Each structure stands twice: as structure tokens, then as C-alpha cells.
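The other protein chains are all here in position, but one chain of the complex has been omitted.
Let's look at chain A:
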């Protein structure tokens, strides 16, 4: 235990993800079929980490003195989806992490039906025990691969008006959650006024492939990046036309007061959206037959 603490501190120091003087305490380790899940506390923040040995980044963090405040920029960015559908009634989230996004959405929309899909039961346990995550009678977490859940939901004819894809394995999004066939399955779950929010990385060799694949399935979509984040949020709608950025300012003003307590300044989001391709449009579309995602990343 002490050795693990020392090791984590060392790795974090050497990889430069935190200040060098940091003393990180491992407060919990949960064994998992996939990768052990570690909870650390440092500087008033509690974080969930995977793949500690390789010094991977935090999966999710919580401010212990102000648990409501969202710490990661990408988490805040994912609420841009609300600009397109300010009153979601049926929400699907793939990838639980510490449960920050579903719990925030629950507070914002107490009546929304919510399905959360998480492959790793250990993550669910840690989220509940250490990150105040909880289900309720309209909010269920399903321990299953997202592809399987979404395929089955499609067969049952279930629809959602807010879908968030945030499923990451150790390195990146698993390849069967990046293919054209998968995105088509996701698209059939969207209601006409629904919005798909996908969390991806802006810097990876996959960026081009990923972008042309989303474009292939959804047509034009909005790319959302912020200068202080390495994430790129994809905002895609099932229809052929995207709403104009100008039309998103009104919902941004309406949402501002409700989102401000979480540290989300949604007013700065609309000008940051772009539907101009900033990728190689000749890149090869990812399919179930061709999806070397983890090799290209």
C-alpha cells in the first residue's frame, strides 16, 4: 500500500500531471476484471484513476469542498448538447466514470429518464462509494458493453433525445464504438430533436478517421473545442441540417443561470462551434471490418 502510494506519486511527478511537491494518497483500490480502479485524494480533490502503472490521466475528479463544481473542462463542454435540446426527457450516457455527468443532469432535470451504460462493475462500485453517484427510480446504470446495450435498445425501438458517448478504455475509445455501423445504431436511437454528444480527443492520428466516420453517418456536425482542453466534443443531430450557431444563443442565455453553479459558462460555447472540416476529408471511414483504432491512435 505504501509502496503503491509512493509509486503513484513518483509516476505523477515524473509524468508531470501534477505539481512535483504533490503527496497523493491512495484512499481506495478496487479490483476489476479490466483494470484496477484507484481512488486518490490530493489538494482537496478526490480522483478516480485507471492504469496507474502507466501513469494515465485521471478519469474523473471531485472537489471535496464543493462536490457540485465540475473540474474537467471536457465535462463542462459536454453540456453544450443542451443548447440543441434544452429539455431532455430521455437521456443515455455510455461510460460512467465517477458519475459526474449523470448526477449533474439528474439535478438539472429531475424528471428525465436516464440510462447509464458502464462495462466495468468496479467503476460502478467506486462511483457509488466514493463519488456520491446514485441511481433512482428513473435512473438506472447497466453493467454491459455499450455496443450491446445500444444494439438491443435499437431492436426494442427505444429512443433518446440526449445521448452522450463517453466510453473510454485505458487508452482511447474502444474500436467497436467508433465504427460507422455503431454510429448508425446510435443514430436510430435518437429522436428527431435529439442530440448526440461524443467526447473525443483533438490530438490523435484517429482524428481524421473519426471525423469522416461521423460525417459519413450524420452529415455535417458541430466540432467543439476550447483552448484549455485536449478534448473535442462532437455534437451531431439526426436530421440533415444543423441549427445555425446564431440560433443557439437564446438557449445559451436561458441555460446560463442554471449551469453557472457547476462552473459552466455556456455563453462562451456557441461561438466556439464549427461545422467546417478541419480534418483530412480523404481519410478512410472506420467500419466494423476496418477499425484499427487502437493501432492508429
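Note that a contact is a pair of C-beta atoms (placed from the backbone, for glycine too) under 8 Å apart; a residue touches a chain by one contact, two chains touch by 3 or more; residues count from 1.
One rule holds for everything that comes next: contacts and distances are computed from a predicted model.
Missing chain, UniProt protein name: "Glycosyl transferase", from among "Lipoprotein", "Vitamin K epoxide reductase", "Glycosyl transferase" or "Peptide/nickel transport system permease protein". Checked against the full complex, the one of A:64, A:144 or A:250 touching the unshown chain is A:144.
When the missing chain is restored to the complex, the residue among A:48, A:93, A:119 or A:266 that touches it is A:119. The residue touching the chain not shown here, chosen from A:75, A:179 or A:213, is A:179.
From the options A:66, A:107 or A:288, the residue with contact to the chain not on display is A:288.
By the touch criterion stated above, the residues of chain A touching the omitted chain are 33-34, 119, 144-148, 151-152, 155, 174-176, 179, 181-182, 287-292, 295-296.
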